[in-house]
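The other protein chains are all here in position, but one chain of the complex has been omitted.
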Amino acid sequence: MDKLLRNKKAIVIFMAPAFILFTLVLFVPICQSVYYSFCEYKGITAPKFIGLANYKALLTDKTLGFAIKNSIFFLVFSCVSQLIMGLFLAALLTNIKKGRNLFKNIIYLPCVLSSAALGLLWMFIFSPKLGINQLLEKMGVEGPLWLMDTKGFIILPMWVIAFVSLWQYVGQSMMLYMAQISGISKSLFEASYIDGCTKPQTFWHITLPLIRPMVATAMSLNAIGSLKFFDLIFNMTEGGPNHRTEVLATHLYQQGFKYFKYGYASAIGVLLLIMCLLVTLFINKVVKTEQYEM
Amino acid sequence: MDAAVKTENEAKKLLTADDIADKKEKLTLPKVIIYIFLVLTAIVYIAPLLWVFNVSFKTNREIFSAPFALPQDITFDNYTFAWTAGKLGIATLNSFIVCVITLALSMIIGSMAAFGIGRLRWKGSKLAMTYFLTGMMIPVHCVLIPLFTRFAKLGLSNNLLGLILPYLTFALPITIFIMTGFFESMPNELIECACMEGANLFQIFFEICLPLGKTGLFVTGLMTFIGNWNELLLAMVFISDDAKKTLPVSLSKFVGPYNTNYSQMFAAIIIAIIPTIIVYCAFSNQIVDGLTAGAVKG
Partner (left out) sequence: MKRKILATILSAATIATTFAGCGGSSSPATPAPAASPAGDSGSSSGEVQEITWMFWDDLDATEDLISLGYKQNIERFNKDYEGKYHVTPITTNLEEYYNKLNALVAAGETPDVFIVSPGPQLTDYVEPGVAAPLDDYLGKDGWKDSFTSDAVFSQQTYDGKIYAVPLNTAAACCFYNTEMFEKAGAKVPTNWDEMIAACDALQSAGYTPVTISAGTAWCLSMVAGYLCEAEGVELPKLADGSASWEDGKLENACNKLLQLSQYFQKTAAGDTNDVATANFYNEEAAILIQGSWAIGQINGANPDFEAKCGVFQFPGVERVIAKSDSLAMSSTSKYPEAAAALMKYFTDDTAQKYTAEVGGKIPVTKVQYDADKAPKQLAYVMDVFGGAKGTFGFYNESMPTTETGAHFDDTMVSVFLGDMTPADAAKDMEQYYKDNCRK
């Protein structure tokens, strides 16, 4: 049997399709992207090596400043809000029996829907002439310009988009936590009740520490997801007003496919890649600690 | 001693109380609050979808004059228009073709590689795994430009194959990761038995390992399908021909150069999400659990 499993030919046959695809469609383009980031490349004409000029330009790009700020805001917001809301909803749902499935499925629903469609939907809901502001007007309140306001450090549209993304994706965090909580053995809870713990105490002292590895998983999912964030912003504001809601992904798209600055857009792509790698490393180092036996 | 017994008795009481709450679901005040909160949450989730459903039956003028009123008369004009002239019908078909082909290929290619890594014995298998796993951290944006220029030259832009290739590639890491776990956990004896009976590797793979890894295939397949069904960026960049657009891209078609077709846009939104909602309603538990399982492992 060992001989069978060490058959070189078989190994090549099994590995080759995935390996070739992966190399040609992912690895080679990544290298090319890094090369382009050192080039002036406008699409119709050939790439011309210009050294670090694109990276220097990154430093003075005002829109990139917004994009980085917004991307970091998203990152922090989605990690924190998904953690809190996800855990909260998971805690509530594990405490009820009737309707648990129904509520769970309703909250999870947007996760499987097209965020392009949902982005358009929310764009209309927050537009001045339709949706929420019309409702507020009926109550005699003048609604703000949800997607156009530019006051403050983190502008209102960013908050709106952040909450919409929380709305859309919190179901996933919730489910991850629920799965982990239901994996904790009953006897542990029983023991804690025997020790006279109340439910909140049990949650704080037993549940939370035990789901810590899951927190790391959920957080890195959220973090990577929020750095890649594109669809909702693209369909809700397209980065407007005045690039104030631009994130790295939308800025890259704009520079690359609206102004055809392929070289410069590649530099943004490299920056995005580095951020993704750093964030993943950071979360795995800091949050992921030893697993408890359950 | 006395005190100890007392606490133990109390604990027993607590335990039984909890049991009862679990079994008969007594409506205590905290429970009522929980339910009220959950119902409100559910409204936040359902109301926007109902609103867009309502608006999708109205005319452009109606939408602006009374966005919340029920439509004056229910016609399906917006839908037929979006479906035919808006080419959402073709777009749905395209999405379906792309997703099904990607799904099938990613399952086969992915689990073959997973089998190679998890079961076959060679030195580089760990390294290969790391290589594939780095793919999970790479955002698609980073390869967008090189892929786009390359595919344009190869005639793959504006071609469904040009979508299938990257979709497939980006589905591979998670498929390989999850399936490797499944194959590694299979008992050695099974394969030994098959070996004794003279089965070759491909028989072992297709007839023993794959059927046993059904759960894994279901989970990865689900993730792949849903991810690709909703994918916007690649599809937007790669496809320009109306007849080849996928659903998420087709939605923006209703924004014309100087004016937008609101009513049809709303109908289009509904068309885009309705199939997913129907499938979801039918299999919600399996889908939610499957996706969660996938995410946990990822």
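Residue numbering begins at 1 within each chain, and the chains themselves are lettered A and B in the order written.
Rule of thumb we're sticking to: a residue touches a chain if its C-beta (ideal position, glycine included) is under 8 Å from a C-beta of that chain, and two chains touch if they have at least 3 such contacts.
Keep in mind that this is a model prediction, so the values were computed, not measured.
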item	value
Which residue of B:41, B:56 or B:149 touches the chain not shown here	B:149
Which residue of B:79, B:167, B:254 or B:280 touches the chain not shown here	B:254
Selected residue (touches chain absent from view) among A:54, A:82 or A:127	A:127
Chain not shown: contacting residue from A:104, A:228 or A:243	A:243
Interface with the undisplayed chain - residues on subunit A	8, 12, 19, 23-24, 27-29, 31-32, 35-36, 43-47, 60, 127-129, 133, 142, 145-150, 240-243, 257-260
Subunit B residues touching the omitted chain (full complex)	60-61, 64-65, 81, 84-87, 122-124, 146, 148-150, 152-153, 155, 157-158, 236-237, 240-242, 252-262, 264
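Just so we're on the same page, only the chains that are shown with their structure count from here on.
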item	value
Length of the line joining the C-alpha centres of subunit A and subunit B, rounded to whole Å	15
Complex contacts: residues of subunit B adjacent to subunit A	7-8, 10-11, 14-15, 18, 22, 25, 31, 34-35, 37-38, 41-42, 44-46, 48-49, 51-52, 55, 63-64, 67-68, 109-110, 112-113, 115-117, 119-122, 128, 131-132, 135, 137-147, 149-150, 165-166, 168-170, 172, 176, 191-192, 195, 200-201, 205, 226, 229-230, 232-233, 237, 247-249, 251-252, 262, 265-266, 269, 272-273, 276-277, 280, 284-285, 287-288, 291-293, 295-296, 298
Contact footprint of subunit B on subunit A as seen in their complex	1-2, 4-8, 10-11, 14-15, 17-19, 21-22, 25-26, 28-30, 32-33, 36, 43, 89, 92-93, 95-99, 101, 103-118, 120-122, 124-125, 129-131, 134-135, 167, 172, 175-176, 178-180, 190, 193-196, 214, 217, 221, 224, 227-228, 230-231, 234-235, 248-249, 252-253, 256-257, 262, 265-266, 269-270, 272-273, 276-277, 280
